[in-house]
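Every protein chain except one is present and positioned as in the full complex.
Moving on to chain A:
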Amino acid sequence: MSGTFLGTPAFPTAARTALGDSQLRRNLAHATGTIRTKRAGVVGEVDEWEQLRLAGAAIKERVLRHLPDYLEQLERSLTAAGATVHWARDAAEANAIVVGIAQRHGTDEVVKVKSMATQEIELNEALEAAGIHAWETDLAELIVQLGDDLPSHILVPAIHRNRAEIREIFLREMGRAGKAAPEDLTDEPKQLAAAARAHLREKFLRAKVAVSGANFAVAETGTLTVVESEGNGRMCLTLPEVLVSVVGIEKVLPTFEDLDVMLQLLPRSSTGERMNPYTSTWTGVTPGDGPQEVHVVLLDNGRTDVLADPTGRQALRCIRCSACLNVCPVYERTGGHAYGSVYPGPIGAILTPQLRGVGSDPQTDSLPYASSLCGACFEVCPVRIDIPEVLVHLRGEVVDAHKKASRLPSVQDVAMKAASWTLSSAARTERAARAAGFGGKLAARVARRDPGGRTVLGAVPGPAGAWSDSRDVPVPAEESFRSWWERTDGGRSRTSDSDSDGGRS
């Protein structure tokens, strides 16, 4: 069974390892570049795209600002339509509900539709611990699961794997989990997909219980929606007798009509298609068609904490399209694993710290800094989440949390105090400038020329070391401006030995 993100190092360390993997960088550059181009093409076809984004953002904002009322309405609609509603405060409660339902039906396996919510709560591991096999049926999730790997992208979780690696995984692992891959399997995507089809079909045809998430849940009618491409979703949603859907409480839409806005925004933003191959909607139980026992688990797991922050709240608008990952220069170079969470990329950098709480561990606290703040993520977001705004806000939260945690003043605090003492007196400033000039003369002896011809220092010792590890530090001037002004009478009597930019080697 797949591992977990527990123990992932903080982003800068994980990113450094990822950057050293040239195969990974090639796979990612190809993938993100391809999806970016496709997305831009189909978004360009829609004249009213910007108004659609505004409508999408407003619908989600309306839901979030009145969430308790919509959740109660959703519960009533679902119950009236024949579904059973459960509430789960956290992962443990949600997992116990799903395990309990599977056990009541005496089954030792469930088929699963790709779902971020069930990954977030590590449902597969909980089922496995109860002796129930959870079979992922999305091709990419199957690759991740069979490879005992972790997802690295919201939409295409196995994007870090190439066809040769996938063939290896299928040949090695499929036989252990069910129907083996054919021995003459090549690495042609068509053949690999056919192997997955044969492997999973026997599981679909015998499964009694299926587990899904939902892209949207309509409060007005109790309608749940799943969008997908392969038909594995339709298999899970219609063939088994029992269907359990784990739905984050932020997935609510007020009305059925709202689906029209969301179903225009999601596929174009996500896969760059005008529409994904299959969308299924179901409202409770339909007699004579599909599962006759339908459960919905409404999951909090930190979402109400996110809701409590008026700036950070907008992260809950996310419809998991992954457009922000594909335009992010940081994601493109590090991939998803570096983020240490099922939600990678820009959205992960704001969602994960809020769901887990800042100030609790260094890995989580590093995520708001995993960004260049270039703003491309906001530009593509179909529900206009201002990711850079939330990143900056969360950086402040991280700093505050650490200030509270430690009474010792930080390096910056000490430096700023000292600077303020020095700059508040002309005499002290003058003495400091002379000292810097002296330092500059010393530094010039160890400086080197950078590729642009500027004279720079390498890594400097002391508290600034971490900063200068990845930056070139200009050499301080050998003479202060004040002293130069006095000596040359403001430049009117130039002398020959002190007219450069202060650096020489």
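What we mean here is this: contacts are C-beta pairs under 8 Å (C-beta built on N, C-alpha and C of every residue); 3 or more make two chains touch, one makes a residue touch a chain; residues count from 1.
Everything that follows uses one rule, which is that contacts and distances are computed from a predicted model.
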Omitted chain, identified by the protein name its UniProt record gives, among "AzlD domain-containing protein", "aminomethyltransferase", "LUD domain-containing protein" or "2-oxoisovalerate dehydrogenase subunit beta": "LUD domain-containing protein"
Sole residue of A:P12, A:P182, A:G231 or A:G357 that reaches the chain not shown, by the stated touch rule: A:G231
Sole contact to the chain not displayed, among A:P68, A:G175 or A:P362: A:P68
Chain not shown: contacting residue from A:A83, A:V218 or A:L367: A:V218
Residue touching the undisplayed chain, where the options are A:R25, A:H133 or A:R197: A:R197
Touch criterion as defined above, residue of A:I154, A:I249 or A:C321 at the omitted chain: A:I249
Footprint left on chain A by the chain that the document does not show: 27, 30-31, 34-35, 45, 47-48, 51-52, 54-55, 58-59, 61-62, 65-72, 81, 86-89, 93, 137-140, 143, 156, 158-159, 162-163, 166, 189-190, 192-193, 196-197, 200-201, 204-205, 218, 220-221, 223, 229-232, 234-235, 237-239, 249, 254, 256-261, 263-264, 267, 271, 273-283, 286, 288-290, 298, 300, 304-305, 307-308, 310
